[in-house]
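Apart from one protein chain that is not included, each protein chain of the complex appears where it belongs.
After this line comes subunit A, so read on.
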Amino acid sequence: MSDYLIELKNIGKRFGGVRALEDVSLAIRPGEIHCLAGENGSGKSTIIKVMSGIYTPDEGEIVIDGEPVGRLDPIRAVGHGIQVIYQDFSLFGNLTVAENLALNTYLLEGRSRMDWHRAHEMARDVLARIGVAIDPDAEVGSLPTSGKQIVAIARAILARARLIVMDEPTTALTRHEVEALFTIVRDLKAQGIAILFVSHKMREMLEISERLTVFRNGRKVAEGAMRDFDEATITHAMTGLDLTDDPYRPEIPDGPPLLEVTGLSVPGTVERVALSLRPGEIVGISGLIGSGRTELARALFGMEPRMTGEIRLDGRPARPRSVQEAIARGIAYVPEDRLTEGLFLPQSIERNLVVSILDRLRRGLFLDRRAVRARTAEMFAAMQIAAPSPETPAGNLSGGNAQRVMLGRWLLTGARVLILNGPTVGVDVGSKATIHRIIRDLATRDGLAVLMISDDVPELVTNCNRIHVMHRGRFVAELAGAEMTETRINDTLKTLT
(Lines give C-alpha, C1' and ligand atoms only; values in the text may rest on other atoms or scores of the structure.)
Protein backbone atom coordinates (compact mmCIF):
# COMPACT_ATOMS: atom_id res chain seq x y z
CA MET A 1 0.00 0.00 0.00
CA SER A 2 1.24 3.42 -0.95
CA ASP A 3 1.81 6.25 1.48
CA TYR A 4 -0.39 8.47 -0.63
CA LEU A 5 -4.08 8.46 -1.39
CA ILE A 6 -3.59 10.31 -4.63
CA GLU A 7 -0.50 11.47 -6.45
CA LEU A 8 -0.52 13.78 -9.42
CA LYS A 9 2.83 13.48 -11.13
CA ASN A 10 4.32 16.05 -13.49
CA ILE A 11 0.96 17.25 -14.75
CA GLY A 12 0.85 19.65 -17.71
CA LYS A 13 -2.28 21.20 -19.21
CA ARG A 14 -2.68 23.73 -21.99
CA PHE A 15 -5.75 25.63 -23.19
CA GLY A 16 -5.07 26.89 -26.66
CA GLY A 17 -1.86 28.82 -26.30
CA VAL A 18 -2.15 29.26 -22.55
CA ARG A 19 -0.22 26.98 -20.22
CA ALA A 20 -2.50 26.47 -17.24
CA LEU A 21 -0.28 23.89 -15.57
CA GLU A 22 3.33 23.05 -16.16
CA ASP A 23 5.10 20.05 -14.63
CA VAL A 24 3.05 20.20 -11.47
CA SER A 25 3.03 17.48 -8.83
CA LEU A 26 0.72 17.22 -5.85
CA ALA A 27 0.42 14.34 -3.40
CA ILE A 28 -2.13 13.86 -0.65
CA ARG A 29 -1.95 11.36 2.18
CA PRO A 30 -4.99 9.58 3.59
CA GLY A 31 -6.61 11.57 6.39
CA GLU A 32 -4.46 14.66 6.08
CA ILE A 33 -5.58 18.26 5.88
CA HIS A 34 -3.71 19.73 2.96
CA CYS A 35 -3.85 23.28 1.75
CA LEU A 36 -3.43 24.39 -1.84
CA ALA A 37 -2.67 28.08 -2.06
CA GLY A 38 -2.24 30.42 -4.98
CA GLU A 39 -3.50 33.62 -6.50
CA ASN A 40 -6.29 33.71 -9.02
CA GLY A 41 -5.10 32.21 -12.26
CA SER A 42 -2.32 30.22 -10.62
CA GLY A 43 -3.77 26.89 -11.77
CA LYS A 44 -5.57 25.87 -8.57
CA SER A 45 -8.92 25.32 -10.26
CA THR A 46 -7.31 23.50 -13.15
CA ILE A 47 -5.57 20.97 -10.92
CA ILE A 48 -8.83 20.33 -9.06
CA LYS A 49 -10.53 19.62 -12.35
CA VAL A 50 -7.72 17.28 -13.36
CA MET A 51 -8.08 15.47 -10.05
CA SER A 52 -11.83 15.12 -10.40
CA GLY A 53 -11.60 13.89 -13.99
CA ILE A 54 -13.15 16.93 -15.67
CA TYR A 55 -9.96 17.83 -17.51
CA THR A 56 -7.64 15.29 -19.04
CA PRO A 57 -4.04 16.41 -18.53
CA ASP A 58 -1.81 16.76 -21.59
CA GLU A 59 1.18 15.41 -19.70
CA GLY A 60 1.81 13.51 -16.51
CA GLU A 61 0.24 10.69 -14.62
CA ILE A 62 -2.35 10.21 -11.91
CA VAL A 63 -1.71 7.55 -9.26
CA ILE A 64 -4.36 6.51 -6.76
CA ASP A 65 -3.50 4.07 -3.93
CA GLY A 66 -0.18 3.41 -5.62
CA GLU A 67 -1.81 2.33 -8.90
CA PRO A 68 -1.60 4.46 -12.05
CA VAL A 69 -5.19 5.07 -13.12
CA GLY A 70 -4.68 6.28 -16.66
CA ARG A 71 -7.46 8.51 -17.93
CA LEU A 72 -9.74 9.69 -15.19
CA ASP A 73 -13.31 10.78 -15.84
CA PRO A 74 -15.71 12.30 -13.31
CA ILE A 75 -17.50 9.03 -12.64
CA ARG A 76 -14.28 7.11 -12.06
CA ALA A 77 -12.97 9.91 -9.85
CA VAL A 78 -16.08 9.65 -7.70
CA GLY A 79 -15.59 5.90 -7.67
CA HIS A 80 -12.13 6.45 -6.21
CA GLY A 81 -13.67 8.56 -3.47
CA ILE A 82 -12.69 11.97 -4.75
CA GLN A 83 -15.33 14.61 -4.06
CA VAL A 84 -15.12 18.28 -4.92
CA ILE A 85 -17.21 20.95 -3.23
CA TYR A 86 -17.21 24.01 -5.45
CA GLN A 87 -17.94 27.49 -4.23
CA ASP A 88 -21.52 27.33 -5.48
CA PHE A 89 -21.95 23.89 -3.84
CA SER A 90 -23.89 22.55 -6.88
CA LEU A 91 -26.96 21.83 -4.79
CA PHE A 92 -30.61 21.93 -5.85
CA GLY A 93 -32.00 24.92 -4.00
CA ASN A 94 -35.62 23.97 -4.60
CA LEU A 95 -35.27 20.49 -3.10
CA THR A 96 -35.07 19.56 0.56
CA VAL A 97 -31.91 18.55 2.38
CA ALA A 98 -32.95 14.90 2.37
CA GLU A 99 -33.76 15.01 -1.32
CA ASN A 100 -30.43 16.57 -2.17
CA LEU A 101 -28.59 13.96 -0.15
CA ALA A 102 -30.59 11.00 -1.42
CA LEU A 103 -30.51 12.04 -5.06
CA ASN A 104 -26.78 11.61 -5.39
CA THR A 105 -26.72 8.26 -3.65
CA TYR A 106 -29.58 7.01 -5.78
CA LEU A 107 -27.75 8.05 -8.89
CA LEU A 108 -24.61 6.31 -7.72
CA GLU A 109 -26.52 3.15 -6.97
CA GLY A 110 -28.41 3.34 -10.24
CA ARG A 111 -31.79 3.23 -8.52
CA SER A 112 -34.79 4.78 -10.12
CA ARG A 113 -37.45 4.52 -7.43
CA MET A 114 -37.46 6.84 -4.48
CA ASP A 115 -37.70 5.36 -1.02
CA TRP A 116 -38.63 8.32 1.17
CA HIS A 117 -38.24 6.50 4.40
CA ARG A 118 -34.72 5.45 3.54
CA ALA A 119 -33.86 8.91 2.22
CA HIS A 120 -34.79 10.47 5.54
CA GLU A 121 -32.91 7.89 7.50
CA MET A 122 -29.83 8.40 5.37
CA ALA A 123 -30.00 12.17 5.78
CA ARG A 124 -30.43 11.95 9.54
CA ASP A 125 -27.56 9.49 9.89
CA VAL A 126 -25.08 11.48 7.90
CA LEU A 127 -25.99 14.79 9.54
CA ALA A 128 -25.57 13.14 12.93
CA ARG A 129 -22.20 11.84 11.83
CA ILE A 130 -21.11 15.40 11.07
CA GLY A 131 -22.66 16.49 14.33
CA VAL A 132 -24.93 19.27 13.15
CA ALA A 133 -28.62 19.84 13.58
CA ILE A 134 -30.18 20.57 10.24
CA ASP A 135 -33.78 19.68 9.47
CA PRO A 136 -33.74 17.11 6.65
CA ASP A 137 -37.05 18.56 5.42
CA ALA A 138 -35.74 22.11 5.10
CA GLU A 139 -35.52 23.45 1.58
CA VAL A 140 -31.84 23.87 0.70
CA GLY A 141 -32.42 27.27 -0.90
CA SER A 142 -33.62 28.61 2.45
CA LEU A 143 -30.46 27.57 4.35
CA PRO A 144 -27.69 30.05 5.05
CA THR A 145 -24.43 29.60 3.16
CA SER A 146 -22.89 27.66 6.03
CA GLY A 147 -25.86 25.28 6.03
CA LYS A 148 -25.58 24.67 2.30
CA GLN A 149 -21.92 23.91 2.76
CA ILE A 150 -22.71 21.32 5.40
CA VAL A 151 -25.24 19.69 3.09
CA ALA A 152 -22.56 19.57 0.40
CA ILE A 153 -20.13 17.96 2.85
CA ALA A 154 -22.78 15.46 3.90
CA ARG A 155 -23.39 14.61 0.28
CA ALA A 156 -19.68 14.00 -0.23
CA ILE A 157 -19.58 11.70 2.78
CA LEU A 158 -22.56 9.73 1.52
CA ALA A 159 -20.70 9.26 -1.76
CA ARG A 160 -18.02 7.49 0.32
CA ALA A 161 -15.50 10.25 -0.05
CA ARG A 162 -11.91 9.56 0.89
CA LEU A 163 -10.76 12.98 -0.24
CA ILE A 164 -12.93 16.08 -0.08
CA VAL A 165 -11.66 19.06 -2.05
CA MET A 166 -13.12 22.36 -0.88
CA ASP A 167 -12.76 25.37 -3.15
CA GLU A 168 -12.53 28.63 -1.16
CA PRO A 169 -14.75 27.23 1.60
CA THR A 170 -14.51 30.18 3.98
CA THR A 171 -15.19 33.09 1.64
CA ALA A 172 -18.82 33.55 2.60
CA LEU A 173 -18.61 32.50 6.22
CA THR A 174 -18.52 34.50 9.43
CA ARG A 175 -15.73 33.78 11.86
CA HIS A 176 -17.96 31.57 13.98
CA GLU A 177 -19.08 29.58 11.00
CA VAL A 178 -15.47 29.14 9.95
CA GLU A 179 -14.68 27.69 13.36
CA ALA A 180 -17.65 25.36 13.15
CA LEU A 181 -16.44 24.25 9.73
CA PHE A 182 -12.96 23.58 11.09
CA THR A 183 -14.42 21.43 13.84
CA ILE A 184 -16.22 19.37 11.23
CA VAL A 185 -13.07 19.12 9.14
CA ARG A 186 -10.98 17.87 12.07
CA ASP A 187 -13.69 15.35 12.79
CA LEU A 188 -13.61 14.11 9.19
CA LYS A 189 -9.86 13.79 9.44
CA ALA A 190 -10.31 11.63 12.51
CA GLN A 191 -12.56 9.40 10.42
CA GLY A 192 -9.74 9.02 7.92
CA ILE A 193 -11.04 11.39 5.24
CA ALA A 194 -8.42 13.64 3.63
CA ILE A 195 -9.28 17.27 3.02
CA LEU A 196 -7.78 19.54 0.37
CA PHE A 197 -8.47 23.18 1.10
CA VAL A 198 -8.08 25.51 -1.82
CA SER A 199 -7.76 29.01 -0.53
CA HIS A 200 -5.90 32.25 -0.54
CA LYS A 201 -6.69 33.17 3.03
CA MET A 202 -3.44 32.73 4.85
CA ARG A 203 -4.56 33.00 8.40
CA GLU A 204 -7.05 30.20 8.05
CA MET A 205 -4.62 27.99 6.20
CA LEU A 206 -2.09 28.38 8.96
CA GLU A 207 -4.69 27.50 11.52
CA ILE A 208 -6.07 24.29 10.05
CA SER A 209 -3.68 22.70 7.60
CA GLU A 210 -0.88 20.23 8.16
CA ARG A 211 0.72 20.48 4.78
CA LEU A 212 0.84 23.20 2.17
CA THR A 213 1.37 23.38 -1.57
CA VAL A 214 1.68 26.75 -3.31
CA PHE A 215 1.02 27.37 -7.02
CA ARG A 216 2.03 30.38 -9.01
CA ASN A 217 1.38 30.87 -12.72
CA GLY A 218 0.72 27.18 -13.33
CA ARG A 219 3.80 25.92 -11.46
CA LYS A 220 4.37 24.56 -8.02
CA VAL A 221 6.59 26.99 -6.17
CA ALA A 222 6.56 25.65 -2.64
CA GLU A 223 5.45 22.69 -0.56
CA GLY A 224 6.04 21.30 2.85
CA ALA A 225 4.75 20.98 6.38
CA MET A 226 2.69 23.95 7.50
CA ARG A 227 4.93 24.58 10.52
CA ASP A 228 7.73 25.57 8.16
CA PHE A 229 5.72 28.51 6.79
CA ASP A 230 4.48 31.82 8.08
CA GLU A 231 2.35 34.52 6.48
CA ALA A 232 5.29 36.27 4.91
CA THR A 233 6.80 33.17 3.31
CA ILE A 234 3.42 32.07 1.94
CA THR A 235 2.74 35.50 0.48
CA HIS A 236 6.14 35.53 -1.07
CA ALA A 237 5.58 32.13 -2.59
CA MET A 238 2.12 33.06 -3.90
CA THR A 239 2.99 36.38 -5.46
CA GLY A 240 6.69 36.05 -6.13
CA LEU A 241 7.00 39.50 -4.64
CA ASP A 242 7.94 40.74 -1.28
CA LEU A 243 4.98 42.84 -0.31
CA THR A 244 6.68 46.12 -0.93
CA ASP A 245 3.92 47.79 -2.94
CA ASP A 246 4.01 51.36 -1.84
CA PRO A 247 0.77 52.14 -0.06
CA TYR A 248 -1.56 54.81 -1.43
CA ARG A 249 -1.04 57.90 0.69
CA PRO A 250 -2.20 60.78 -1.47
CA GLU A 251 -2.25 64.37 -0.40
CA ILE A 252 -5.89 65.20 -0.27
CA PRO A 253 -6.42 68.91 -0.32
CA ASP A 254 -8.81 70.14 2.33
CA GLY A 255 -12.09 70.89 0.78
CA PRO A 256 -15.68 69.91 0.64
CA PRO A 257 -16.41 66.26 0.02
CA LEU A 258 -17.47 65.19 -3.44
CA LEU A 259 -19.80 62.54 -2.12
CA GLU A 260 -21.40 62.78 1.27
CA VAL A 261 -23.71 60.14 2.65
CA THR A 262 -25.58 60.46 5.94
CA GLY A 263 -27.98 58.09 7.64
CA LEU A 264 -28.23 55.81 4.65
CA SER A 265 -30.35 52.75 5.34
CA VAL A 266 -31.70 49.95 3.25
CA PRO A 267 -34.27 47.93 5.23
CA GLY A 268 -32.75 44.68 6.43
CA THR A 269 -29.26 45.22 5.06
CA VAL A 270 -27.77 48.68 5.60
CA GLU A 271 -28.23 50.71 8.75
CA ARG A 272 -27.52 54.41 9.06
CA VAL A 273 -24.24 54.50 7.22
CA ALA A 274 -22.33 57.77 7.01
CA LEU A 275 -19.58 58.18 4.47
CA SER A 276 -17.74 60.99 2.81
CA LEU A 277 -15.39 60.92 -0.14
CA ARG A 278 -13.21 63.73 -1.35
CA PRO A 279 -11.78 63.92 -4.85
CA GLY A 280 -8.61 61.83 -5.04
CA GLU A 281 -9.57 59.57 -2.18
CA ILE A 282 -9.74 55.81 -2.44
CA VAL A 283 -11.81 54.55 0.46
CA GLY A 284 -12.02 50.85 1.16
CA ILE A 285 -14.86 48.82 2.57
CA SER A 286 -13.98 45.54 4.17
CA GLY A 287 -16.64 43.15 5.32
CA LEU A 288 -17.94 39.66 4.83
CA ILE A 289 -20.48 38.68 2.24
CA GLY A 290 -23.83 39.61 3.74
CA SER A 291 -22.42 42.55 5.68
CA GLY A 292 -24.45 44.94 3.54
CA ARG A 293 -21.47 46.15 1.52
CA THR A 294 -23.01 45.26 -1.85
CA GLU A 295 -26.39 46.72 -0.89
CA LEU A 296 -24.66 49.95 0.14
CA ALA A 297 -23.03 50.15 -3.28
CA ARG A 298 -26.30 49.38 -5.02
CA ALA A 299 -28.06 52.06 -3.00
CA LEU A 300 -25.51 54.67 -4.05
CA PHE A 301 -26.06 53.54 -7.65
CA GLY A 302 -29.83 54.01 -7.48
CA MET A 303 -30.68 50.32 -7.37
CA GLU A 304 -32.31 50.14 -3.93
CA PRO A 305 -35.65 51.91 -4.15
CA ARG A 306 -36.37 51.28 -0.46
CA MET A 307 -33.31 53.24 0.66
CA THR A 308 -33.65 56.14 3.05
CA GLY A 309 -31.15 58.78 4.09
CA GLU A 310 -29.25 61.49 2.36
CA ILE A 311 -26.77 61.43 -0.49
CA ARG A 312 -25.09 64.66 -1.53
CA LEU A 313 -22.81 65.36 -4.45
CA ASP A 314 -20.84 68.60 -4.27
CA GLY A 315 -23.03 69.54 -1.33
CA ARG A 316 -26.25 69.28 -3.30
CA PRO A 317 -28.88 66.61 -2.58
CA ALA A 318 -28.43 63.93 -5.19
CA ARG A 319 -30.13 60.75 -4.11
CA PRO A 320 -30.47 58.73 -7.32
CA ARG A 321 -33.85 57.11 -7.84
CA SER A 322 -32.68 55.03 -10.77
CA VAL A 323 -29.50 53.76 -12.34
CA GLN A 324 -29.94 56.29 -15.14
CA GLU A 325 -30.10 59.11 -12.60
CA ALA A 326 -26.99 57.85 -10.84
CA ILE A 327 -25.09 57.70 -14.13
CA ALA A 328 -26.30 61.17 -15.13
CA ARG A 329 -24.97 62.51 -11.82
CA GLY A 330 -21.57 60.94 -12.35
CA ILE A 331 -21.79 57.83 -10.17
CA ALA A 332 -20.44 54.60 -11.64
CA TYR A 333 -20.59 51.08 -10.28
CA VAL A 334 -18.44 48.16 -11.37
CA PRO A 335 -20.38 45.17 -10.05
CA GLU A 336 -18.98 42.19 -8.26
CA ASP A 337 -19.70 39.62 -10.91
CA ARG A 338 -18.25 40.85 -14.15
CA LEU A 339 -19.59 37.92 -16.15
CA THR A 340 -23.25 38.08 -15.18
CA GLU A 341 -23.70 41.69 -14.13
CA GLY A 342 -21.08 43.53 -16.10
CA LEU A 343 -20.33 42.33 -19.57
CA PHE A 344 -22.35 41.38 -22.60
CA LEU A 345 -20.04 38.48 -23.42
CA PRO A 346 -20.97 37.61 -27.02
CA GLN A 347 -21.22 41.28 -28.00
CA SER A 348 -18.31 43.34 -29.29
CA ILE A 349 -15.94 45.22 -27.01
CA GLU A 350 -17.17 48.37 -28.73
CA ARG A 351 -20.76 47.80 -27.68
CA ASN A 352 -19.63 46.86 -24.18
CA LEU A 353 -17.77 50.14 -23.91
CA VAL A 354 -20.42 52.53 -25.24
CA VAL A 355 -23.50 50.84 -23.79
CA SER A 356 -23.96 53.45 -21.07
CA ILE A 357 -23.60 56.45 -23.38
CA LEU A 358 -25.72 55.23 -26.29
CA ASP A 359 -28.14 58.12 -25.79
CA ARG A 360 -25.34 60.65 -25.94
CA LEU A 361 -23.98 59.16 -29.17
CA ARG A 362 -27.22 59.67 -31.04
CA ARG A 363 -27.55 62.05 -33.94
CA GLY A 364 -31.21 62.47 -34.77
CA LEU A 365 -32.71 59.02 -34.97
CA PHE A 366 -29.46 57.21 -35.58
CA LEU A 367 -26.33 56.28 -33.71
CA ASP A 368 -23.40 58.39 -34.79
CA ARG A 369 -21.12 55.57 -35.85
CA ARG A 370 -18.10 57.78 -36.23
CA ALA A 371 -18.50 59.02 -32.66
CA VAL A 372 -18.98 55.44 -31.46
CA ARG A 373 -15.72 54.44 -33.11
CA ALA A 374 -13.86 57.48 -31.84
CA ARG A 375 -14.93 57.02 -28.22
CA THR A 376 -14.10 53.33 -28.41
CA ALA A 377 -10.63 54.01 -29.78
CA GLU A 378 -10.07 56.56 -27.03
CA MET A 379 -10.83 54.06 -24.28
CA PHE A 380 -8.94 51.26 -25.99
CA ALA A 381 -5.84 53.38 -25.66
CA ALA A 382 -6.53 54.86 -22.24
CA MET A 383 -7.32 51.50 -20.65
CA GLN A 384 -4.61 49.61 -22.54
CA ILE A 385 -7.09 46.96 -23.66
CA ALA A 386 -5.24 44.14 -25.38
CA ALA A 387 -7.57 42.77 -28.08
CA PRO A 388 -7.30 42.27 -31.84
CA SER A 389 -10.08 44.75 -32.59
CA PRO A 390 -13.07 46.56 -31.09
CA GLU A 391 -15.23 43.97 -32.85
CA THR A 392 -13.80 41.13 -30.73
CA PRO A 393 -16.47 39.66 -28.44
CA ALA A 394 -15.93 40.68 -24.83
CA GLY A 395 -16.13 36.99 -23.90
CA ASN A 396 -12.73 36.43 -25.49
CA LEU A 397 -10.98 38.80 -23.09
CA SER A 398 -8.93 37.78 -20.08
CA GLY A 399 -10.14 38.85 -16.65
CA GLY A 400 -7.83 41.84 -16.51
CA ASN A 401 -8.79 43.14 -19.95
CA ALA A 402 -12.46 42.57 -19.24
CA GLN A 403 -12.21 44.62 -16.07
CA ARG A 404 -10.50 47.40 -18.00
CA VAL A 405 -13.43 47.42 -20.42
CA MET A 406 -15.73 47.89 -17.43
CA LEU A 407 -13.64 50.80 -16.15
CA GLY A 408 -13.54 52.29 -19.64
CA ARG A 409 -17.32 52.10 -19.92
CA TRP A 410 -17.69 54.23 -16.83
CA LEU A 411 -15.01 56.74 -17.73
CA LEU A 412 -16.91 57.38 -20.97
CA THR A 413 -19.92 58.43 -18.90
CA GLY A 414 -17.78 61.08 -17.22
CA ALA A 415 -18.12 59.43 -13.82
CA ARG A 416 -16.70 61.28 -10.81
CA VAL A 417 -17.57 58.75 -8.13
CA LEU A 418 -16.38 55.27 -8.94
CA ILE A 419 -17.71 52.37 -6.86
CA LEU A 420 -15.73 49.18 -7.33
CA ASN A 421 -16.96 45.87 -5.98
CA GLY A 422 -14.17 43.30 -6.03
CA PRO A 423 -12.12 45.15 -8.63
CA THR A 424 -9.59 42.38 -9.21
CA VAL A 425 -11.61 39.20 -8.67
CA GLY A 426 -10.49 36.65 -11.26
CA VAL A 427 -7.67 38.84 -12.52
CA ASP A 428 -4.13 37.48 -12.74
CA VAL A 429 -1.30 38.97 -10.73
CA GLY A 430 0.26 41.01 -13.52
CA SER A 431 -3.03 42.53 -14.64
CA LYS A 432 -3.95 43.22 -11.06
CA ALA A 433 -1.07 45.66 -10.71
CA THR A 434 -2.12 47.44 -13.91
CA ILE A 435 -5.68 47.80 -12.70
CA HIS A 436 -4.52 49.14 -9.36
CA ARG A 437 -2.35 51.67 -11.13
CA ILE A 438 -5.22 52.77 -13.36
CA ILE A 439 -7.48 53.21 -10.33
CA ARG A 440 -4.85 55.25 -8.51
CA ASP A 441 -4.30 57.39 -11.58
CA LEU A 442 -8.01 58.04 -11.87
CA ALA A 443 -8.04 59.23 -8.29
CA THR A 444 -4.91 61.37 -8.27
CA ARG A 445 -4.80 62.66 -11.83
CA ASP A 446 -8.49 62.92 -12.69
CA GLY A 447 -9.76 63.67 -9.21
CA LEU A 448 -12.26 60.84 -9.02
CA ALA A 449 -13.50 59.68 -5.66
CA VAL A 450 -13.25 55.89 -5.44
CA LEU A 451 -15.09 53.53 -3.13
CA MET A 452 -13.43 50.11 -3.18
CA ILE A 453 -15.19 47.06 -1.78
CA SER A 454 -12.98 43.99 -1.60
CA ASP A 455 -12.48 40.61 0.02
CA ASP A 456 -8.81 40.98 -0.61
CA VAL A 457 -7.48 42.71 2.50
CA PRO A 458 -3.95 43.35 1.15
CA GLU A 459 -5.52 45.00 -1.89
CA LEU A 460 -7.40 47.41 0.34
CA VAL A 461 -4.40 48.10 2.55
CA THR A 462 -2.15 49.02 -0.36
CA ASN A 463 -4.63 50.96 -2.46
CA CYS A 464 -6.82 52.84 -0.01
CA ASN A 465 -6.11 55.84 2.10
CA ARG A 466 -8.94 54.97 4.50
CA ILE A 467 -10.84 51.77 5.22
CA HIS A 468 -14.23 51.21 6.77
CA VAL A 469 -15.01 47.83 8.25
CA MET A 470 -18.63 46.91 7.70
CA HIS A 471 -20.64 44.37 9.62
CA ARG A 472 -24.37 43.69 9.78
CA GLY A 473 -25.18 46.79 7.81
CA ARG A 474 -23.10 49.19 9.91
CA PHE A 475 -19.65 50.69 9.72
CA VAL A 476 -18.02 49.25 12.85
CA ALA A 477 -14.52 50.61 12.45
CA GLU A 478 -12.61 53.15 10.44
CA LEU A 479 -8.89 52.80 9.90
CA ALA A 480 -6.48 55.23 8.33
CA GLY A 481 -2.75 55.82 8.09
CA ALA A 482 -0.52 53.65 10.20
CA GLU A 483 -3.33 51.69 11.83
CA MET A 484 -4.35 50.41 8.40
CA THR A 485 -2.59 47.05 8.36
CA GLU A 486 -3.65 43.63 7.23
CA THR A 487 -3.35 42.21 10.73
CA ARG A 488 -5.41 44.98 12.21
CA ILE A 489 -8.25 44.48 9.71
CA ASN A 490 -8.16 40.72 10.03
CA ASP A 491 -8.29 41.09 13.81
CA THR A 492 -11.25 43.43 13.54
CA LEU A 493 -13.04 41.02 11.22
CA LYS A 494 -12.26 38.17 13.57
CA THR A 495 -13.92 39.77 16.57
CA LEU A 496 -17.17 40.25 14.69
CA THR A 497 -20.00 37.91 15.43
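Annotations for the structure displayed:
Note that contacts are C-beta pairs under 8 Å (C-beta built on N, C-alpha and C of every residue); 3 or more make two chains touch, one makes a residue touch a chain; residues count from 1.
Quick note on the criterion: contacts and distances are computed from a predicted model.
Remark: of the listed names "ABC transporter permease", "Ger(X)C family spore germination protein", "Membrane protein DedA with SNARE-associated domain" or "HEAT repeat domain-containing protein", the one matching the undisplayed chain in UniProt is "ABC transporter permease". From the options A:323, A:433, A:476 or A:496, the residue with contact to the unseen chain in the full assembly is A:323.
Here one chain is not drawn; of A:34, A:278 or A:409, the residue touching it is A:409. Which of A:343, A:435 or A:464 touches the hidden chain is settled by the complete complex: it is A:343. On the side of subunit A, touch with the chain left out of the figure occurs at residues 15-16, 45, 86-88, 90, 167, 303, 323-324, 326-327, 333, 335, 339-347, 351, 355-356, 358-359, 361-362, 365-367, 369, 393, 395-396, 409, 413, 426.
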